[in-house]
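Take this structure first; my questions come after.
FYI, not all chains are in this one, though none of them got moved.
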Amino acid sequence: MTEAKDCLRLGIPKGSLQETTKKLFALAGYNLRISGRSYYPNIDDGDIQCILIRPQEMARYVEQGILDCAITGLDWILETGADVMELANLHAPWPNYGVVRWVMAAKEDSDFNDVKDLKGKRIATEAVGMTTRFLKEHGVQAEVEFSWGATEVKPPILADAIVDVSETGSSLRANNLKVLHVVLESTPRFVANQEALEDDWKQSKIERMLMLLNGAIAAATRVTLSMNVPRKNLDDVVKLLPALSTPTVSTLADENWVDVTTVVEEKQVRELIPALYLAGARGIIELPINKIIE
Amino acid sequence: MTEAKDCLRLGIPKGSLQETTKKLFALAGYNLRISGRSYYPNIDDGDIQCILIRPQEMARYVEQGILDCAITGLDWILETGADVMELANLHAPWPNYGVVRWVMAAKEDSDFNDVKDLKGKRIATEAVGMTTRFLKEHGVQAEVEFSWGATEVKPPILADAIVDVSETGSSLRANNLKVLHVVLESTPRFVANQEALEDDWKQSKIERMLMLLNGAIAAATRVTLSMNVPRKNLDDVVKLLPALSTPTVSTLADENWVDVTTVVEEKQVRELIPALYLAGARGIIELPINKIIE
Amino acid sequence: MTEAKDCLRLGIPKGSLQETTKKLFALAGYNLRISGRSYYPNIDDGDIQCILIRPQEMARYVEQGILDCAITGLDWILETGADVMELANLHAPWPNYGVVRWVMAAKEDSDFNDVKDLKGKRIATEAVGMTTRFLKEHGVQAEVEFSWGATEVKPPILADAIVDVSETGSSLRANNLKVLHVVLESTPRFVANQEALEDDWKQSKIERMLMLLNGAIAAATRVTLSMNVPRKNLDDVVKLLPALSTPTVSTLADENWVDVTTVVEEKQVRELIPALYLAGARGIIELPINKIIE
């Protein structure tokens, strides 16, 4: 009992998500060291024990209670059909933490234009479960073959169609494939075991960790804008700022000017800066931020 | 019909066997070019069309007749249970063409010492079919879970035992695993589709290709030894030579000496040369060979 | 007409300027993705179309109107003699965005000490136009040969002198060359096509982009200094600060102290911090900035 509280077992995804996961924890304030050969990464929190596991197997081990919580992709959560609690969508503007699209595709010059056209055909995929479910939903019977890789080169000789990940679409284009359907849009998720959440100590531990992980992800797309504004132009300037959060207006020694500081989406800066300048703001400074908890 | 003769579809194994397969074909006299991105390697024989396929999927495609013949490992032939004709064992002293051992292993400090001890336990493996068959043969019921990789780090937390490839045993040692059983010893095989062999043109094409592949493999472990021998010592020298093939004894201008040339296993040379020298042979020269057809 | 406004064609320099150009756009708020093989980088602004082009050819394509604007070096603008509008000097403290010196050089132990000494000699260079012009300006007639590379190793066998880029001078030293003249000091420039600037939409689009690019470059050499200052020392502290921009003095809860925040050149910090400390400032913090628009 007491012992159960002593340690939180956390699954770290091996492979494409690994580097960014490490960076995410670093931004959240945790030092995760993954040494070349070990599958037990070191974390600078004595209450947490990490295990490096492939995303494909992660949800299964969380469901079985071998792990208390983990990060893995929505795709593999669904593929395994494991019964886990999803606590956060960790979608972020970092490598491999963006949206992953699973698409059904066939040769451009084939007659296959819709899943209905694949009746009785062979479909190669790494995600047999997801594909079978998709076919059933559309009432189509077809042969689904597990593919060990290089799925996109299989049509038309080794398969009639495929269900595969399409990062940028360039692999599809290179193999002259057309997309018939988007089967799933997946992002990394933070999942937990149901029983683990019923343990107060683990639940609180997970909650605080998530506040920091979410704070780091929120900061990733934002910056601080700080500027001097003539007191008379203050309203004009403030009106330009996104409604997201009220700006901090602080008084200056020179009473004709105030300092306006606010957090904005980095994407908006391109449009915002020229507009703020026109509205009278000067000395506009953009600063990076590490974390933000609103 | 006629068209079927026009082309022999040959599966080249992608991955660990790829480089050596390319080298084997080069030694046999074929130039196989595998360009970075394409899955259709180029071969300098207009009658052959190559496809690069994972060993795991190869036998399935040969069985279905999509390929006429292919190289893949015995392990994956058995794992898929595909019905194909095995025409040659391509075991050779080259990287990844040696013997691959699949072993059942568990933690050194565990109580598991025999497959019988695994009743009701979880066994992780990439070869679910092979493992299931092995358990059935030994009358043991256990849970076999497909492993997406890094199988050897799973005991004891993620699995009780594993069935995995053990190249040099160093990975087992590094993870403190002990071998319970050798489940299979596998080597690369040349397999063909049954129907393809009934086509005269394809059968003859395959047969000649195999003569060259076998000739290259046979040469890989042998060298030519050539030496000058005093005519009076000829019998002593010849007696030392392995019975494998009769040496070529050719006359020289100097009638007191003869030239003895023979092909021997490279391994024997270490013992043979000192012995030949003692028996009177001089000017002993070892030459490399490309191919040998006995 | 309408269509002309739909898209701004922007030339991105391929090669040594490429990586820093990508970083400059990132700092300015644009995500420029250059995939390995494509010459059409992706930018997250639907109104802009990028093309990757060698700096040597850039000005020519801007002059011809194939591009609306571009980044390239002053050297190649002059070499091609193209008629383009230079809108900004993008000199920045980043790799390859510093000053590039084109020098005329000859062997250290040669008799050539001045361009006048090269009358009738052979000069190898990648910049035939620039060299020819320089010779003409100095009234010297010599043979200028186009060099395909490795120009610095040509004297004395393959050429008498060279005109070449000298980044750090180490290549000159390694080849025992002495500099006769600095022919040109070049930095990256933002150039535009004259007609494009007459289009209102394009002109405004370019102007806003330049505000952000310039803001990022200005920030690259500056930092924010923030410190607590006893109210009585405020004048002493403020006097130490560079005149560049008035510091933001904000009141604190503790009325005996004020917070002074200002932006300074990073280079000055080394001298400034010890001086500020002596003048009574405490809790001096230096923060990085992303952009600054004064």
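Labels A, B and C are assigned to the chains in the order they are written; within every chain, residues are numbered from 1.
FYI, contacts are C-beta pairs under 8 Å (C-beta built on N, C-alpha and C of every residue); 3 or more make two chains touch, one makes a residue touch a chain.
Because the structure is a prediction, the values reported are computed rather than measured.
Q: If 3 of the identical subunits are displayed, how many subunits does the entire complex have according to this structure file?
A: Here the complete homo-oligomer in the file comprises 6 chains.
One rule holds for everything that comes next: only the chains that are shown with their structure count from here on.
Q: Would you pick out the chains that touch subunit A and also touch subunit B?
A: none
Q: Fitting on CA atoms only, what is the rotation between the copies subunit B and subunit C? Please report it in degrees, nearest 5.
A: The C-alpha superposition of subunit B onto subunit C needs 180 degrees.
Q: List the centre-to-centre spacing of subunit A and subunit B in whole Å, with centres computed as mean CA coordinates.
A: From the centre of subunit A to the centre of subunit B is 44 Å.
Q: Which whole number of Å gives the spacing of the CA centres of subunit B and subunit C?
A: Subunit B and subunit C have C-alpha centres separated by 59 Å.
Q: Calculate how many whole Å lie between the centre of subunit A and the centre of subunit C, each centre taken as the average of the chain's C-alpha atoms.
A: Chain centroid spacing, subunit A to subunit C, equals 36 Å.
Q: Which residues does subunit A have that touch at least 2 chains other than itself?
A: none
Q: Please output the residues of subunit A touching subunit B within their complex, sorted ascending.
A: Those in contact with subunit B are residues 14, 37, 39, 51-54, 56-57, 61, 66, 145, 147-150, 153, 157-158, 174.
Q: If we count contacts the way the header does, which residues on subunit C are in touch with subunit A in the complex?
A: That would be residues 28-30, 35, 45, 208, 211-212, 215, 219, 224, 245-246, 248-251, 258, 263, 287-294 of subunit C.
Q: Quick one: in the complex, what on subunit A touches subunit C?
A: Residue positions touching the partner: 168, 170, 223, 228, 250-254, 259, 266-267, 269-270, 273-274, 277, 282-288.
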